[in-house]
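Apart from one protein chain that is not included, each protein chain of the complex appears where it belongs.
And then chain A:
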Amino acid sequence: MNDFRRDPAFLRGSTQRRLGRRDAFRLAGMSAAGLALAACGVQGKGVAKPTSSAQAQSEVEKYWAGKAKTGHVDFANWPLYMDPKHPELQQFTKQTGITVTYKEVIQDNASWFAKIQPQLAAGQSIGYDLMVVTNGIQFTQLVQLGYLVPLDHSKLPNYTANAGERYKNEAYDPGNVYSVPWASGMTGIAYNPKYVDTPPTSMADLWNPKYKGKVGMMSDSQEIANFGLFALGIDPDKSGPADWEKAAAKLKEQRDSGIVRKYYDQSYVDPLSKGDIWLTMAWSGDIFQKNVSDGTDLKFVIPQEGATIWTDNMMIPKTASSPVDAITLIDFFYDVNVAARLAEYINYVTPVPGAKDVIAADAGKASGDDKKLLEDVAASPLVFPSDADLSKLRSYKVFKDSAEQKQFESTFQAITTS
């Protein structure tokens, strides 16, 4: 007897799901969803850097051909980087007839880059013709993605004449193809003398258990990495992945023993003056300006092992609507007198060495407190560092490729995002 119920083919047919109309629809829907998902890719636009100077020159000519003055510049900069009354910009408008809208919209490089990247990728204006970005990861990405205008050095006569040799061929932008410096600064140790009796002199002070819970460190991986490396006596320029691991272990030890209060961005200044933290990683000019504006008595030192030097650079985004006006403004800041006034106010390293004589001359003319202040600025190693000072300073680590950078960032972010 041949019971069809025993037929395995029948059993399979009645227990397995058959593909019905609904399933076909569902399948079609799912593959459509799959397509939709896949269509959401994010475009990157890595461009090859010009390989020869002739090629670079032709890029410059191609970009600047037919560009004309418009009479207005939108300038994006960091807070505390110019006298709030903007005397420099008023002078610029008087001299050239070009008006300037100055906005302090950049608080840190990473979030600024995250903000402008989508517009630049879409070829749209970011609303600014001129911006200031620090050498480092985001600067490199802006160059790699082809978001920056190659500068026409024939339009930069002041820069050519007055910029210090150091500022004419930076490792992060050889030949200053895309950027020229706005100002440099150091990352060292700041402390509040009200709470710290013996002035810190070395990185070891940031690891001193005496200051448990009162030490501030920076959350930026490039900043904190250099300090970890300095503390171990390793030159950041010559460091490799094995050194990074050692530095990370050193920083982890500092964190886990409770010495670090918190990892800060630029917000370390207030807690330092209030006494929440007693000593901290800090940027040189911040401390000076805080003392001048709020009458605090904070101190800044360069540790004996060395410190980090960085440079904030002026650059023109590719989608700028007034590049000619922007490059005119860039060159204006290389006028010796303008550079001197700016340095007097912000107390960061000026790329114009000639400004020193102007400040000294100003000091000669001034009297009282102003005279003292200007004399201090002219003599300050934080504004005009000597060669001996500079030999102790190191830049941020420059990476071979994005894999190395990713490894570096994950090594050090594991410490700050605990």
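By definition in this document, a contact is a pair of C-beta atoms (placed from the backbone, for glycine too) under 8 Å apart; a residue touches a chain by one contact, two chains touch by 3 or more; residues count from 1.
The definition used in the following text is that contacts and distances are computed from a predicted model.
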Hidden chain of the complex, named as in its UniProt record, picked from "Tol-Pal system protein TolB", "Polyamine-transporting ATPase", "ABC transporter permease" or "tRNA 2-thiouridine synthesizing protein E": "ABC transporter permease"
Residue among A:Lys69, A:Lys103, A:Lys372 or A:Lys406 that touches the chain left out of view: A:Lys406
Touching residue (missing chain; options A:Val60, A:Ile98 or A:Val260): A:Val260
Chain not shown, touching residues in chain A: 33, 36-46, 110-111, 113-114, 117, 141, 144-145, 212-214, 255, 260-263, 271, 274-276, 402, 406, 409, 413-414, 417-418
